[in-house]
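All protein chains of the complex are present and in place, except for one that has been dropped.
On to chain A.
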Amino acid sequence: MNSQEFRSNLLLKRPRYAKSRIPVLDAFSEKGSKTVDYSRFGPYYEIYIYAMMLGIKNKKRLPLPPRDLTKDFIEIGKWKRDSSLVDFLLMVIFTKTDELAIDWNELEDLEESELSNVISKVVSLIEEYSNGGLEYLEELWEKGELDSSHYMFIDLYKDVKKN
């Protein structure tokens, strides 16, 4: 597997989320149709990325439930097309070598199947952080601790102590 193949294999992955998160996803993205007094995210991947980064900031990883209780959505490669956003996100993820239990150099010597496994681990890490972030959001939401404002998400993001 060369760089090109590795990248495309990774970008073709469709991360999953727990079905139980659908209400919170809908509440915070434009897919939900209710009118609200705070600015929402656009497509699902936005809230998903936001939750993931929030999860990372909070060091909150939460494994997904069994597969049939989850749903996938668009491939990572289609998140914010023509943007280097995904590159930045992967930078963040790939620096987490301890959590992924990988060594970049060792990756280069893995068998194809083992490398595919690594890709799965990367996707899992994304999913778990996102799930953790979503749970955090959901808790705040249910406790009524999210102040409905147009700056709710950036304010919340700022307030989390630096990673």
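In this text, contacts are C-beta pairs under 8 Å (C-beta built on N, C-alpha and C of every residue); 3 or more make two chains touch, one makes a residue touch a chain; residues count from 1.
Note that in this section contacts and distances are computed from a predicted model.
Undergrad: One chain of this complex is missing from the view, so tell me which of "DNA sulfur modification protein DndD", "Branched-chain amino acid ABC transporter permease", "YdbS-like PH domain-containing protein" or "Acyl-CoA dehydrogenase family protein" is its UniProt name.
TA: "DNA sulfur modification protein DndD"
Undergrad: So one chain is hidden, and I want to know which residue out of A:S20, A:S39, A:T70 or A:S124 touches that hidden chain in the complete assembly.
TA: A:S39
Undergrad: Of the residues in chain A, which ones touch the absent chain?
TA: 1-4, 6-7, 30, 39-42, 46, 49-50, 53, 57, 80, 83-85, 87-88, 90-92, 94-95, 97, 104-105, 107-112, 115, 150-151, 153-154, 157-158, 160, 162-163
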